[in-house]
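Every protein chain of the complex appears in place save one, which is left out.
This part shows chain A:
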Amino acid sequence: MAGEKAPEKKPGEKKPAKKKAGAKKPAEQKPIQKAAGDKKKRVKKYHASRNPVLARGIGRYSRSAMYARKALYKRKYTAPETKIEKKKKEMPRATITKPVGGDKNGGSRVVKIRKMPRYYPTEDVPRKLLSHGKKPFCEHKRRLRASITPGTVLILLTGRHRGKRVVFLKQLDTGLLLVTGPLAVNRVPLRRAHQKFVIATSTKVDLTGVKIPKHLTDSYFKKKRLRKPKHQEGEIFDTEKEKYELTEQRKVDQKAVDSQILARIKKVPQLRGYLRSTFSLSNGVYPHKLVF
């Protein structure tokens, strides 16, 4: 019995030493080695199937019984938390505080950014059929006629500057042409023109090395419309911008571009006078027979 107890204790001691991380000194070295050994052993050791086979494809136990037998209630693993933490932090703003006018109003209100719909249709919108190749305007291909290159003299055909000869600078993102008089020559400012309503002549001004400021885009030239609809109808027509107001920025940009171009125009004899003149048809002049 004594003899039996001793060996029992030892294996008894060894077993908890195995399972625990090893608190005792003589046991420390061993469990480290054993832990290393255990990892290797755990990787290899898979339990045989706890679900005996009754016939091919049919196990003895059901899904829920197997859950219990495999002790999955103890084995719940979660993915590393860092990504979830990040996503949790990055929640989009739900409300925004906006200033409110009027005295004794409290100065600001907390307003929802994404509001509940104010209308639910009684019938749902039917599913649209598939279509392909219908692109929005911003994705359209912009083309430019081969006869129009930077520095070409164009003849404007429409608009308040019709008939005027003008220097082409570049094509903008929407496909419209950026064009300038220059202002000192024929009073045409930096302006957009439509390719279709323009005749390209074969006369070119050499624009190598001319730098056009990058902030001249479509949004710079777009017409600005103020709209604050108030209930008084008579005043609406006055507040809209009928008159175009020159801004200082336009003047600065005009000067920056024109100074470069005027220098090159002066080099070509008679070109300045040509740009000052306007184009017109007279008797016996047929556009289809003219070489531009």
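Some points to look at:
The criterion applied here is as follows: contacts are C-beta pairs under 8 Å (C-beta built on N, C-alpha and C of every residue); 3 or more make two chains touch, one makes a residue touch a chain; residues count from 1.
One rule holds in what follows: contacts and distances are computed from a predicted model.
Among the names given as "GPI-anchor transamidase", "Serine/threonine-protein phosphatase 2A 55 kDa regulatory subunit B", "Large ribosomal subunit protein eL14" or "Proteasome 20S subunit alpha 8", UniProt records the absent chain under the name "Large ribosomal subunit protein eL14".
Checked against the hidden chain, the listed residues A:Thr208, A:Gln270 or A:Asn283 yield one contact partner: A:Gln270. Residue in contact with the omitted chain (choice from A:Val153, A:Val179 or A:Ile265): A:Val153. Of the candidate positions A:Asn51, A:Thr174 or A:Thr203, contact with the unshown chain belongs to A:Thr203. On the side of chain A, touch with the chain left out of the figure occurs at residues 153, 155, 165, 201-203, 269-271, 273-274, 277, 279, 289-292.
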